[in-house]
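Handing you a structure now.
Every protein chain but one is kept in place in this view of the complex.
Chain IDs A and B follow the sequence of writing; residue 1 opens each chain.
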Amino acid sequence: MATLELINIHKKFGDFVAVEGVNLRVEEGEFVTLLGPSGCGKSTLLNMTAGLEDVTSGEIRINGKVVNQLGPFERDVAMVFQNYALYPHMTVEENIGFSLQLRKRPRTEIQDKVQKVASMLELEKFLHRLPRELSGGQQQRVAIGRAVIREPSIFLFDEPFSNLDAALRLKTRGEIKELHQRLGVTSIFVTHDQEEALSLSDRIAVLRLGRLEQFGTPEEVYSKPASKYVAKFIGTPQMDLFAGEFVEGGYQIGSVKIALPRSLKTANTPVDVGIRAEFVTLGDTGFDAAIRLVQPVGPFTYVTVDWDGGSATARVNGVSHLKPKETIKVDINPNGLLFFDRNSEKRLDLV
Amino acid sequence: MQTSNNYNRSRYRLGIWFTAPAVIVLLIVLAYPIIASLVLSFLKVRFGGDGLTFAWHGVTNYTDLFTNQLFREALFRSVYFTVVEVAAVIFLALSVALMLNHPLGRSAFYRVVLLVPWALSPVANAVLWKWIYNANYGILNQSLIGLGLIKENIIWLGTPWLALNMILIADVWKAVPFIALLMLAGLQNIPSYLYKAARLDGANAWQQFVHVTLPGLKTTLVISVVLQSIWALKVFDLIYVLTKGSPADSTVLLNYLSWRETFSNLDVGYGAAIANVLFILMFMLALVYIRALRPRQTAQRDG
Partner (left out) sequence: MPRYLTQFFIRFGLIAFTLLSLGPVVWSVVTSLLPLSALTSKPPDLNPLNITLENYSLVLDSSRGLFSGLVNSLIIATFTAAVGLVIGSMAAYALARLNMPSSNKILMMILATQMFPGIVIAIPLFLVMSRTRLVDTHFGLIVVYLSFILPIVIWILKGFFESVPMELERAAAVDGASPIQTFRYIVLPISLPPLFATGVFAFIEAWNEFFFAIILTRINVKTASIAIAEFSGQYQTLYGQMLASAVLASIPVVALAIIFRRFILEGFAEGAIKA
């Protein structure tokens, strides 16, 4: 187990700046996700941590020791790759034992350890098969086994679920979380899937164009997003954002005024407002709006409504019998509102 | 300044060690002789009893070249040979590739048929055609007489121009398969949805060929023309086995002339000068080839 510190990390590919001044400290045993869309620098950051890619400037420390000069193996990290990256010409046993073989461990020790790891991951029956003879989920477990057998101080995961179908993805997600709970090894996980990040992580680092946008617990990034970017990236459905304005006693969005508590601080810049679906209710109170879209997703139905100069999505429990073009009363809970500086896009603490 | 970690440094070091042997071999066997050939072409080299003697000869070798009747003829014939050979090869190879790309021609058998002339040793190929062209007993004369197309044997390799063109046919036969393979690969790289889309738009077979196949084959065609031109300029084995330049030097092409001046007439400097002219012709073609390949290269990086 180890701590990991990224200190003012920069990475350039030629003129292209992939990572710009990222600072991150991961505590012992913590599970941290690097989250962002493709091109945000998350994979580059992971590869630099692994020692596969050099940093342009900045320091990487593992357990307080600067490791910039060290190769991947010397850093004592293990990595699970996007396409599993199993050695196609080696059996499952050889795949898992490869790192020990390179270290010239005695044959019996390698066999014992491979056996142990295989039984933990329920792979005993497949030890003599080649990767291509395994299902996607089994290949995924071999990749994890190859990392686990190293007993590394840090696990690195590079979008390990992206090749799995939806059902298997959920199952494997659970397995990884269990593995982390059991072994307690510091883990860095890269993904572009916000739901994956929320469900797995102790803390999430949201990245945007090579910069760290926010680093916080799942609860923090969901409820207190640092910026509009984070607010939009996290949560389903996407947060509704309004470019309205403050008026006497409330906030005006098109024809609708949302009443605000008096205790609100005022801002001296234009302010945008965001609201999540669970704070929008449909029913008997509020203002009139027309239903545009009804999207059932099982436990909830997302209903999008329009009014003059505004539009919002509400989350309704269960199956809704509402129909498009009907008119309905909409209520927006002012306690759920998030305020953002229109120019800097940063969240403002006005409450 | 970015510093590399131990792993990336050792990769870089290994890269140097791994390229070194190939680079050394190529420097010795290619780079040195190319430069030496340039120098030689300005020298008069003589083989004497005590070995070689070199004397400065200025540009005389080159001025001799362009006043020499045989060189000018050889240059003209080389250009003629190359142009006609390439045109014939490209046309035939494209026809073959189109047939083999058609559902009727997909059988593995035809691929094997394609490989046989290609793999055949070039000298064996020359011997084979020498026998076919044989004036007395060759199958060509026998067949043509049998069919009543000619009355008496034609001396295929004994008549100026005719001999050159007979060599050309033998060369085309050997060259078509490889270019057809290139074009087949090119045809298979054209996505099938383009044809589907063209058919939906009402294009007939000819329009599909003009608007989908030809544009899709453009790079392949350029590469084929350039490669085949280079190979046609290099033709040697066929001349050596079939005619040795006869009759009356009418089948002497540049490459053969350069060889003959150097190794039969032992005029090394003059031979090198001819070789350099050939070199310049081919190098210009090589530049076209490299340019044709270049736009395909795109930088890759991950997210």
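Criterion: a residue touches a chain if its C-beta (ideal position, glycine included) is under 8 Å from a C-beta of that chain, and two chains touch if they have at least 3 such contacts.
Remember, predicted model here, so these are calculated numbers, not experimental data.
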Only these shown chains touch the missing one, namely A, B
Specify the residue from the set B:55, B:116 or B:149 that touches the hidden chain.
B:116
Tell me which of B:87, B:185 or B:248 is the one touching the absent chain.
B:185
Touch assignment to the omitted chain, from B:225, B:252 or B:275, lands on B:275
Residue-wise, where is subunit A in contact with the chain that is not depicted?
47, 50-52, 71-73, 77-79, 81-83, 85-89, 98-99, 102-103, 146, 150
Absent-chain interface as seen on subunit B, which is shown:
7-8, 10-12, 14-19, 21-23, 25-26, 28-30, 32-34, 36-37, 40, 52, 95-96, 99, 102, 104-105, 108, 110-124, 126-132, 134, 136-137, 139, 142, 146, 173, 177-178, 181-182, 184-186, 189, 205, 219-220, 223, 227, 230, 233-234, 236-237, 240-241, 255, 258-259, 262-263, 268, 271-272, 274-276, 278-279, 282-283, 285-286, 289-290, 293-294, 296-297
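In the analysis below, only the chains that are shown with their structure count from here on.
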Counting only Cα atoms for the centres, state how far subunit A is from subunit B in Å.
57
In the complex, go through subunit B and note every residue touching subunit A.
2-8, 10, 301-303
Listed in rising order, subunit A residues that touch subunit B in their complex are 12-13, 16, 18, 38-44, 51-52, 54-57, 68-74
